[in-house]
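Working notes, beginning with the structure itself.
Of the protein chains in this complex, all but one are displayed in their positions.
== subunit A ==
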């Protein structure tokens, strides 16, 4: 009996302490605004926020904007009006205009714009070094093309491909890293890059990818959002290789996806929330998430990794270390 009472007393004491500390340090409260919580990168953001919620007990509110531009400004005003959120995460370029207006109208509200940098200097920007992850993707693809038919499903075209969505700076930045990685690792391998001109056309993505395979490319890097679904499908149809982007895409075409270049939205939001919880207030400015901080990474797919010679894997790992310690510099976006 005495054991039970002691346990009960301990529990009561612990919960009292928890109550006390919560009251003392004021719970961190976080909101996220987006119209894309259910898609690829958005899922990653939601996972990161939920993990932060589990680990730190923050208050979390997800605000779905829907797709009507008319609503955005009111949504920001409703979220910012009471100042109840320490940080408001914002994802989606269509919100950029309304966000900058809200940042001007509510100067005390801290907004975090995910995956991009805008004009306003009142906002926190969570930016990703996609060129670093792409560098590793280029290294891997280049080395595979150099080996050629020694690897299953590869031809001897000595070429690799790249399918971009629209031709915009951020996608160019992926391409720059990819080309640099391939060139440094396998100078003889050609990089064929094409842009679909849209992020919403899987059929076009598939068509372009098949054309690249025809031209001799044996590995195609998909950087095309939903258009890229076509890239993955084409790699399964042609039984060639592809590299996924943003999230782990190994399962989209098992046996054909070599790796995925992950943009870890979850790592970015988790890191920022963690700093906030630890009392280090996040301040406006650009925060870059790179290979070193785990914001981007190249994740190999287990099923295909078995086909890849160990020396290639070692070289990719060496390239990763070289990028992290700064021996390899990939330069700024052109």
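What we mean here is this: contacts are C-beta pairs under 8 Å (C-beta built on N, C-alpha and C of every residue); 3 or more make two chains touch, one makes a residue touch a chain; residues count from 1.
By our rule, contacts and distances are computed from a predicted model.
K.L.:
Have a look at "Molybdopterin dehydrogenase", "Chemotaxis protein CheY", "Simple sugar transport system permease protein" or "ATP-binding cassette domain-containing protein" and point out the UniProt protein name belonging to the hidden chain.
P.N.:
This omitted chain is identified in its UniProt record as "Simple sugar transport system permease protein".
K.L.:
Decide which residue listed in A:30, A:79 or A:296 touches the omitted chain of the complex.
P.N.:
From the options A:30, A:79 or A:296, the contact with the absent chain belongs to A:79.
K.L.:
What does the interface between subunit A and the hidden chain look like in terms of residue numbers?
P.N.:
Spelled out for subunit A, the touching residues are 31, 61, 63-64, 66-71, 73-75, 77-79, 93-94, 96-97, 118, 166, 168-169, 197-198.
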